[in-house]
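One protein chain omitted, others in place.
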Amino acid sequence: MPKDMTPDTTIYERRESEARSYCRSFPTTFVKAQGSEMTDADGNTYIDFLAGCSSLNYGHGDPDMKAALIEHISRDGISHGLDMHTDAKADFLEAYEKHILEPRGLDYKIMMTGPTGTNAVEAAIKLARKVTGRRNVIAFTNGFHGMTLGSLALTGNSGKRNGAGGAHLGDVTHLPYDGSMGDGVDTLQFIEAMLENGSSGVDAPAAFIFEPVQGEGGLNAASDEWMQGVARLAKRLGALLIVDDIQSGCGRTGTYFAFERAGIEPDMVTQAKSLSGYGLPFAALLIKPEHDIWKPAEHNGTFRGNNHAFVTGRVAIEKFWADKSFESELQSKATVLTTGLQEVADLIPGAKLKGRGLMQGVDVGSGELAGEICARAFEKGLIIETSGADDEVVKVLAPLTTPDEMFRKGLGILLEAARDVTDNNNKIAAE
Amino acid sequence: MPKDMTPDTTIYERRESEARSYCRSFPTTFVKAQGSEMTDADGNTYIDFLAGCSSLNYGHGDPDMKAALIEHISRDGISHGLDMHTDAKADFLEAYEKHILEPRGLDYKIMMTGPTGTNAVEAAIKLARKVTGRRNVIAFTNGFHGMTLGSLALTGNSGKRNGAGGAHLGDVTHLPYDGSMGDGVDTLQFIEAMLENGSSGVDAPAAFIFEPVQGEGGLNAASDEWMQGVARLAKRLGALLIVDDIQSGCGRTGTYFAFERAGIEPDMVTQAKSLSGYGLPFAALLIKPEHDIWKPAEHNGTFRGNNHAFVTGRVAIEKFWADKSFESELQSKATVLTTGLQEVADLIPGAKLKGRGLMQGVDVGSGELAGEICARAFEKGLIIETSGADDEVVKVLAPLTTPDEMFRKGLGILLEAARDVTDNNNKIAAE
Amino acid sequence: MPKDMTPDTTIYERRESEARSYCRSFPTTFVKAQGSEMTDADGNTYIDFLAGCSSLNYGHGDPDMKAALIEHISRDGISHGLDMHTDAKADFLEAYEKHILEPRGLDYKIMMTGPTGTNAVEAAIKLARKVTGRRNVIAFTNGFHGMTLGSLALTGNSGKRNGAGGAHLGDVTHLPYDGSMGDGVDTLQFIEAMLENGSSGVDAPAAFIFEPVQGEGGLNAASDEWMQGVARLAKRLGALLIVDDIQSGCGRTGTYFAFERAGIEPDMVTQAKSLSGYGLPFAALLIKPEHDIWKPAEHNGTFRGNNHAFVTGRVAIEKFWADKSFESELQSKATVLTTGLQEVADLIPGAKLKGRGLMQGVDVGSGELAGEICARAFEKGLIIETSGADDEVVKVLAPLTTPDEMFRKGLGILLEAARDVTDNNNKIAAE
Partner (left out) sequence: MPKDMTPDTTIYERRESEARSYCRSFPTTFVKAQGSEMTDADGNTYIDFLAGCSSLNYGHGDPDMKAALIEHISRDGISHGLDMHTDAKADFLEAYEKHILEPRGLDYKIMMTGPTGTNAVEAAIKLARKVTGRRNVIAFTNGFHGMTLGSLALTGNSGKRNGAGGAHLGDVTHLPYDGSMGDGVDTLQFIEAMLENGSSGVDAPAAFIFEPVQGEGGLNAASDEWMQGVARLAKRLGALLIVDDIQSGCGRTGTYFAFERAGIEPDMVTQAKSLSGYGLPFAALLIKPEHDIWKPAEHNGTFRGNNHAFVTGRVAIEKFWADKSFESELQSKATVLTTGLQEVADLIPGAKLKGRGLMQGVDVGSGELAGEICARAFEKGLIIETSGADDEVVKVLAPLTTPDEMFRKGLGILLEAARDVTDNNNKIAAE
């Protein structure tokens, strides 16, 4: 597309709220996306290492999902069906049972919540409070669980919390996540001290909720021991264990669920982002059958049956999770990623790798530096973002299906970008 | 499809949460839908007077939207783009500006929130609190605004509120909606008495939020005078006016926005349900430019840019709202509806009509009777539901595009169902 | 005492918090008080129509209480005994049972709370929540119940509420007090409409709490019918009825309890102010025996057994409430008061009488005018204060024991003060 055909973007300034954000980091208009690449209106192609913040684990427009979706639409399949029974929903549930739950020996009821991660989180904490008759929920430092009031109360980031405009963010106690107090400090000790003292002032919890790897919080990965310790403590206290696997799930850390490696069985698991496989809005809450005490419609929502998402979500499961081949590919890709990121880290004094599996990044020590690297990478054709309390982590969330060559190419761009920025900063410092 | 090919539905009992609800009223599996009809796995066809709770105002699978959506998918148009600029979004915004805002002399910024109504409501109250520096929000009896914690606090229904499991539903004052205290009682007088007395204990409000016609609350319609009175009071108190037009908007009550007839200009308007036109998850918050003080990403969400919904939503606007013809059709359809419902009401002592435009129903006095009528209607091929605090209102939310003949046919089924039930009840009473 | 011996008052500016208030209205140093008179350091004597805000219903330093107190102190009677058994406490309880409860056919357990009214209120709402398992408490416009967080949440005045510095004042719904919506509007109708609609958003209440006559709120007196209506409604809803009789009790409105006239039997009654009879800190909560489910020390407090107050409080009961004579005197005194206040009201266009018994005043229409009248009265030797949302009521809270001559003299000063101020204002207006 020649330059002069670039769409006029003043419509955004004129009509879209100031809340918009990613478009500020990637100032172009995207018109097409396939696999791990996005194309803008000028015909420029970018490698996508953001993947809809882990919503596109299988890449953009997977051809099998695409075909199934077009077929469904073409034959007037149900688009919106509230929570009525549809063939698309039944097929999804059966695939989920067969390929996700049964092979892992997991027994969950699936609640189709409103199709956003925050809605699944809200449903989870409501249910935990109903089940236990307690109000307090334990959340963790640097956790991110969503922007509606119940989820925001669980979220750590003060900027996000300020968005509540002073509304009460209550009934939550925040305790330190694994590693948050520095190397060698076992935060479980602190957590237990606060929760096992009947005079601590921390009320008995209805639930614990944590992310196995914190996406927004800076790619902090909980150790297996920590996850197990929290699970044991929850059981001891009569509280439910909720794992928020929205960003870390669907293979992102190397297994379908990010908590699998710890051998724990959460009472509830929240899923969203890559659940539809195609970037379509879809969220679900897994609930151990004994806790599924909802009355009909006690938690409801208009879009809780997104049938397009059922169609693509089923294909995603059948294509990628019917056997172990995809999972084993992830292992080797993770090694490629670690190697590539280490090269970046080596450029920057004090930088260190964060995360796990295909959810890794480099903590470069400052949000400014991380932002410069990402901006430079975009100029060179790579879409990549930061995370962390101070945006200090350059975060790679590439599609899990990114072909090896393209993956290396993307990592190469990142390395170049980091080199450009550090070289330039060194030059400035030298002047 | 012969009976013995009916899909096995035990998957739902086995794997779907007890929270599911509509599937209990309409116990069949739907496989196809077009226009105002849905078809089940046995090949039975039903007239749809529920329309995804007003999410399908233009019917199922509108052919123009369908074609545009298939074209978009086929050409690898963006599916998920976070809140990046895309051609689909630009086109939607331009259509919205040209056909919705400009003809009505309205000036709003559009915030793409998470694609559920409750998310738009949560964003609205957060913003109102930020803008005013106040916490309290005035909501109204029988109002329904969603199930996440912030919206649930605004919602009246005690069953839904109990779903919070005892979590704090605070920072909200509930006051009586128009008509809620009986005919001839002006609830504005009460509202003003509570809010204009500095010693009432009701803290100065950040905002008022109301639905022009209450969908879940029983098809209560606010008079123009009441809406104007609330708008004036909000202004006087330095509070923002938020209209929740999620169920009543997109033509449902006879105009694009349900508040247009009152000549008010809300500070914010929430939209969802029929905004995509195709039943796809999509929600937006309209914000007067002077209140759009969000920082980038201060309220965010993964699925806030559902590009499929932008595509169909644009077609919906261009097809139905580019001129006044659709709106004028709604007027005559509303008359048909009123006439049809009056016939039902005439069968039942004390029954009365509720609602406005194509959002009307009959209050039959008890939830039991209303439920029996809807169940009988379903047996006869009509999908229809109840609403109201005690489910006492038989509610018609047919697609606005339902052809006249089919509309009359559906109303005919409803009348028959009501007659069957009342005849039978009379027979039982006589025995 | 000659002028030059006036104590230096700079100590107050230097060392006492800015929160101090009455000393600003009555800028002198008091050194002595007897009966209905206070004497300052300059030897000036003032008639006291404030009576410690109804804490000195039997006047200052009643000679019998004084003698008993001195005797108790002299013989090393217990001063502070936590909540241990003491002879002083037993004697008080027996007098209370014999002269207050039994003659009125009332059966209450007495809880000695911390010796402040607000502590009794806090204990009451805690207990109501424990008994009912509900959280919401219904309080009323213009109500005043104290300044600690639980009581402040019940209080209407926005200035007082702002003192919380933004802390959450929750779990309370404020509804309109009798008469608060203007003459002829039955606020019970509104209260019932909000509480008997399961979708109103007002959660089922644990309790209702009201003052029979609102002292701080502007001497608003609830009718018997209204009190009965609230009592019936509370019973119907399974909520407890708490009467806050702190300012209106101990004879202030003409009977020992201000609610007696309505024939209601509250589930709990808060008492303080004149309970000790001598101005000593003392508060109690009356609890119907079936609701007395406290565990030992579940609500406690260091000073909950003020034995000096038990001594004087017992004398007060035996002296004034052993027979009906004191009560009948109050009736005639109230008539004197009404007559005197009517003369004041007649001077001021639009002024109207407020209150009941010896808790009456004149609403002069503005806080400024009321303040001027009180200031002028003080210059003339009368201590009197304002009340109401805007301090618009000149309030008489004379000791109930004020001799008739002195009472008339005080009312005469008030009339003169009002005349001075209105004359002067008229003069200014005429210029």
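Letters are used for the chains, namely A, B and C, taken in the order the chains are written, and counting of residues starts over at 1 for each.
Rule of thumb we're sticking to: a contact is a pair of C-beta atoms (placed from the backbone, for glycine too) under 8 Å apart; a residue touches a chain by one contact, two chains touch by 3 or more.
Being a predicted model, the structure only gives us computed values, none of them experimental.
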Touching partners, among the displayed chains, of the absent chain: A, B, C
Which residue of C:Gly52, C:Gly367, C:Gly381 or C:Gly412 touches the chain not shown here: C:Gly52
Chain C residues that touch the omitted chain in the full complex: 7-9, 11-12, 14-24, 26-34, 38, 41, 50, 52-53, 55-56, 60-61, 66, 69-70, 73-87, 90, 93-94, 96-97, 108-112, 114-119, 122-123, 125-131, 133-135, 146-151, 153, 159-160, 162-168, 170-171, 206, 272-273, 278-281, 285, 287, 292-303, 306, 308
Interface with the undisplayed chain - residues on chain B: 166, 168, 170
Touch list for chain A against the chain that is not drawn: 139-143, 154-159, 161, 168-170, 172-174, 176, 180-182, 185, 189-190, 193-194, 197-204, 217, 389-390
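We take it that only the chains that are shown with their structure count from here on.
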Centre-of-Cα separation between chain B and chain A, whole angstrom: 30
Geometric centre distance via CA averages, chain C-chain B, whole Å: 50
Distance between the centres, which are taken as Cα means, of chain C and chain A, whole angstrom: 58
Residues of chain A whose C-beta touches two or more other chains: 166, 168, 170
